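All remarks here apply to the structure that follows.
On to chain A.
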Amino acid sequence: MNSLTVYLVVGAVLFSLGLFGVLMRRNLIGMLISIELMLNGANLNFMAFNRFLAPEPAVGQIVTLFVMGIAAAEAAIGLSIILALFRYLHSINVERARRLEG
Partner candidate 1 sequence: MLMTAMEFAQFPVLSAILFSTILALLVILFIPDDRPKLIKQVSLGFAAVGLVLCLYVYFAYDTQKGGLQFVERFLWVKSLGIYHFLAVDGINVPMLFLTAVVLFTGVLTMWELEKRVKEYFALTYLLVAGVYGVFMSMDLFFIFVWYDVSLFPMYPLIAIWGSTRKEYGAMKLTLYLLAGSALILPGILYLWAVAGGNTFDLFELQRIGFDVHVQRIAFLMLYLGFGILAGVWPFHTWSPVGHVAAPTAVSMIHAGVLMKLGAYGILRVGMTLCPDGLVYWADLMALLATVGIVYGAFVGLAQTDLKYVIGYSSVSHMGIVGLGLATMTVDGINGAVFQMFSHGVMTALFFSAVGYIYDKTHTKMIPDLGGLSKTMPKASAFFIIAAFCGIGVPCMSSFWAELLVFISAVKTYPIRGILAVSGLVVSALFMLRVVQKTFYGEKNPKWEHIPDVPLFLASPRIILVGILVFFGLFPRLILDVIQSAVIPFVNSL
Partner candidate 2 sequence: MMKWTLFTPELFYVAMAAVFFVGSLQRRVDSRRLYRWAVALAGVGLVVSVACTRLEGFLFFDSYKVDLFSQFFKVLIALGTFFVILVCSELHGIDPRKHAEFYFLLAVCTLAMMMLVSAVELLTIYIALELSSYSLYLMVPMRHRADRYVESGIKYFMVGATASAMMIFGLSYLFGMTHTTYVAEMVRVLPGLLHQPAAVVGLVLTLAGFFFKQALFPFHIWAPDVYQGAANQVTTYIATASKMAAAAMVIRFVGLTTGQSEALIQLLVVLSVLSMTFGNLVAIIQKDIKRLLAYSSIAHAGYMLIGILCMTQRGYASAVYYAMAYLIMNFACFMVVIKVADDGHNLQIKELAGLHKRSPLLAMTLMLALFGLAGIPPTLGFTGKFLVFAAALEKGYLLLVIIGMINATISLYYYLIVIKAAYLLEPVREYPPVRVDTWTRILSIVLVIAMIYVGIFPDRFVALSEAAVAVLP
């Protein structure tokens, strides 16, 4: 049970769930959360690879730390943009934002 594969599968599942969420959720906040899931899937992978394979044990962890930081910034930016959109559309449903096409 304690093999790399398990972690990778879990990571992949997380990523896929996130991706699925991004594609399916019509709620912008939900999409944002789904993106965080995808990032977490990547984080898990990094940690797992780092633990099982890497010659330098610190690298994966550093990456993960950075990604976490970036994810936080991303959430902040995303939320602010969603807020700006909400002011205009009075909705956070992505289906309302479909006027630019073609």
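Keep in mind that, in the parts below, a residue touches a chain if its C-beta (ideal position, glycine included) is under 8 Å from a C-beta of that chain, and two chains touch if they have at least 3 such contacts; residues count from 1.
Selection criteria: all candidates are chains of the complex that A comes from, given by their letters.
Keep in mind it's a predicted model, so treat the numbers as computed, not measured.
J.: Which of the candidates 1 or 2 touches chain A in this complex?
T.: For chain A, the touching partner among the candidates is 2.
J.: Mind listing the chain A positions that touch candidate 2 in their complex?
T.: Those in contact with candidate 2 are residues 8, 11, 15, 18-19, 22, 28, 31-32, 35, 38-39, 41-43, 45-46, 48-49, 53-55, 59-60, 62-63, 66-67, 70, 73-74, 77-78, 80-82, 84-85, 88-89, 94, 97-100, 102.
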